[in-house]
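I have a structure here, written as structure tokens, and I will follow up with some questions on it.
What follows is an incomplete set of chains from the complex, kept in their original frame.
Here the chain labels run A and B in written order, and each chain numbers its own residues starting at 1.
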Amino acid sequence: MTDFFKNISPVKYEGPESRNPLAYRHYNKDEIVAGKRMEDHIRPAVAYWHTFAAEGGDPFGGRTFERPWYDKGMEGAKLKADVAFEFFDLLDIPFFCFHDVDIAPEGKTLAESNRNVREIGEIFARKMETSRTRLLWGTANLFSNRRYMAGAATNPDPEVFAYAAGQVKNVLELTHELGGANYVLWGGREGYETLLNTKVGQEADQMARFLHLVIDHAKKIGFNGTILIEPKPQEPSKHQYDYDVATVYGFLQRYGLEKEVKCNIEVGHAFLAGHSFEHELAIASSLGMLGSVDANRNDLQSGWDTDQFPNNPGEMALAFYYILKQGGLGSGGFNFDAKVRRQSLDPADLLYGHIGGLDVLARGLKAAAALIEDGEFDRLLDERYAGWQQKGASAMLKGERTLEEIAQWVEAENINPQPRSGRQEYLENLVNRFV
Amino acid sequence: MTDFFKNISPVKYEGPESRNPLAYRHYNKDEIVAGKRMEDHIRPAVAYWHTFAAEGGDPFGGRTFERPWYDKGMEGAKLKADVAFEFFDLLDIPFFCFHDVDIAPEGKTLAESNRNVREIGEIFARKMETSRTRLLWGTANLFSNRRYMAGAATNPDPEVFAYAAGQVKNVLELTHELGGANYVLWGGREGYETLLNTKVGQEADQMARFLHLVIDHAKKIGFNGTILIEPKPQEPSKHQYDYDVATVYGFLQRYGLEKEVKCNIEVGHAFLAGHSFEHELAIASSLGMLGSVDANRNDLQSGWDTDQFPNNPGEMALAFYYILKQGGLGSGGFNFDAKVRRQSLDPADLLYGHIGGLDVLARGLKAAAALIEDGEFDRLLDERYAGWQQKGASAMLKGERTLEEIAQWVEAENINPQPRSGRQEYLENLVNRFV
């Protein structure tokens, strides 16, 4: 045991009335909601990067946190791994996620970097023998090192593409070996800083090729987890090709990959793309693309990615509505892609962030389950579209009527459709009944 | 002749030094640029709605303009048509565009509305015998009437879908008869106000069916023009399904329509979607989807569609770069989807708006042509990606290498790619040399 979290006891569910800031008030992992344990719905995960590797820097200031593992190479990486699993145990959380560079220092060569990653990977494997925490997903960081400044798969330099391939192969295999449930690609530099030096068509082809390589290798090694793309519209790049769910879907279809890949949807990324979180979930779900979630929130007044912990139960209720309606996230889960603020210096702050986030998710889940169980909401939705079940309408939708036939019918019968109330306020009140 | 533009003489090119506010200073229709008449590059069009039908209202105030054709039914519509063609002649502009409801008042039934539209259409046909102005595109207004408040093709009520079909059939046929070069669909209400009452999957199917009906009918009647979708992210709807070019592309592919339809890209819509105008053009062009342009600008500080006339030659230069690189817009053109401000009450203001806009387009066109002719810009772009022409890189891109092979090569050869300057400032200065 390290002494990083000294004097902090394991976090337990104590119910809504608890005043203990280090207890769950709503997240009760074994409680049955909509026929399943709460934990099995949410499948929450700690993000290794924000929680253990982040330093509290921002564009106008450097490191604010003080962690005993900083600047200590592999020795530090091992200490960090010890603290990480202690943290998972304290939170009693079933999953974590990582990038290669979060867990081990980069070496002088790809080979050395990859060896470092595998060495820590072995430590993880040993720890997972005694910890109950599992790997939700792994990913390779293809954006921090200066070699990736102009993209990884989409770099004008094919050597960078190749280097990235070498990094992904390593993390994909490690993810597989650690029993990871998914593998994620987030393309923070797959985009452009200026169109003036960019061939968007060429770069799309490169990105598609890279994705094919990854999918083929996953199959080859027997990795059955889901391959996930994480959309984000911008930041760090001015424009990122995986702008939002709809854009990713178009890209995947173009290259014949829409059956192979799903989306990992992040709250803050949806917001930056001009969407609500529930919008991205609804669209993804309707396209069969809703695979996993990066749970966080964006500051509503900031134009960049703030990666704060979720704190709006109403927003999460709408999210869980779409998730429950599609029968859950499958191999996916809720990764807390969230970091404590750079002024939150204390080890306990890491716990407060996750506890608050889990409680908000639990409230959202319970509200969505109650909304669905109540049934009125879904019934009203079905009623609104009921006309399309009628014979003539159904024929029209199936393509059994020409434009001319339809037009003639309207003119001949003098069809004059009368608008009906959309009942938005009624529906908002109905949802609020459960939040 | 009406007396609406009394005392205003035809607008002519007088060169950059002219102080005549009713002369072109840069737009010189017959000047040859990059091998073609300026007019044949730009193919500019007046928008009937903003120029003749708009009233100067905004969400906090009513009509400010006073036009002799307001509130006068078919008689007013005829006067409006007279003034419109006088305006086209004054500007010496080769094209115009219209919605059905811009040109004729709605009747009590679809049949009556359609008859009104055709009656004015016949007047147009006669006027086009003596005017040189042609129809760039026609479109049906499926968003202003309250029957469309919850969408046209995507309405929960199939009768509304049918009514819309009847309207489109009429305008598509009129467009064809008038020799229109394109037909446009803009789905301002094809989206949602709240997800709470919306089935996005069902509505996507409806929208696709509607588009199929239109395409089939166009073929049936022998209309060879381009069918264009005009993306917009929102407004009036909270979310619109044709969010941006990438989203439209994904939608078209999903329903097998990506070969049948192109995009009509509007400057202000690109901006509202979080993109630059040149981004949308570059993406569309790379997808073979760049069909036509709605030229305007958005106020940079306003969060809604301001539809102002273009006034940034640098922005238009980048636009024309992509257009020239793809060999022009084909049947498309530059429709001024722009309106004079609601305080611009005078008939002459309508001319100032179009003159200023045309001059800005002309400056952009000439700058882009010079940039391309100079050649350095394109050469630098090719150089940046030259590595991908090499044999190994090319093989990698074609899929002739596996992830494993690539990774092994990087590790074995200790590949360590060195970043090169992206030269953004150099390129910006280079472009500015021509603007």
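Just so it is clear, a contact is a pair of C-beta atoms (placed from the backbone, for glycine too) under 8 Å apart; a residue touches a chain by one contact, two chains touch by 3 or more.
Keep in mind that what you see is a predicted model, and the values were worked out from it rather than measured.
A.B. asks: Please report the number of identical subunits in the complete assembly described by this file, where 2 are shown.
C.D. replies: Full complex: 4 copies of the single sequence.
Methods note: only the chains that are shown with their structure count from here on.
A.B. asks: Chain A to chain B: how many Å between their CA centres?
C.D. replies: 35
A.B. asks: So in the complex, which bits of chain A are touching chain B?
C.D. replies: So the residues of chain A in touch with chain B come to 109-111, 114, 146-147, 149-150, 155-163, 165-166, 168-170, 193-197, 199-202, 204-206, 209, 212-214, 216-217, 220, 233-234, 239, 243-244, 246-247, 249-251, 253-254, 273-276, 278-279, 282-283, 286-287, 318, 377, 380-381, 384-385, 387-388, 390, 392-393, 396-399, 401-404, 406-407, 409-411, 414-420, 422-424, 427-428, 431.
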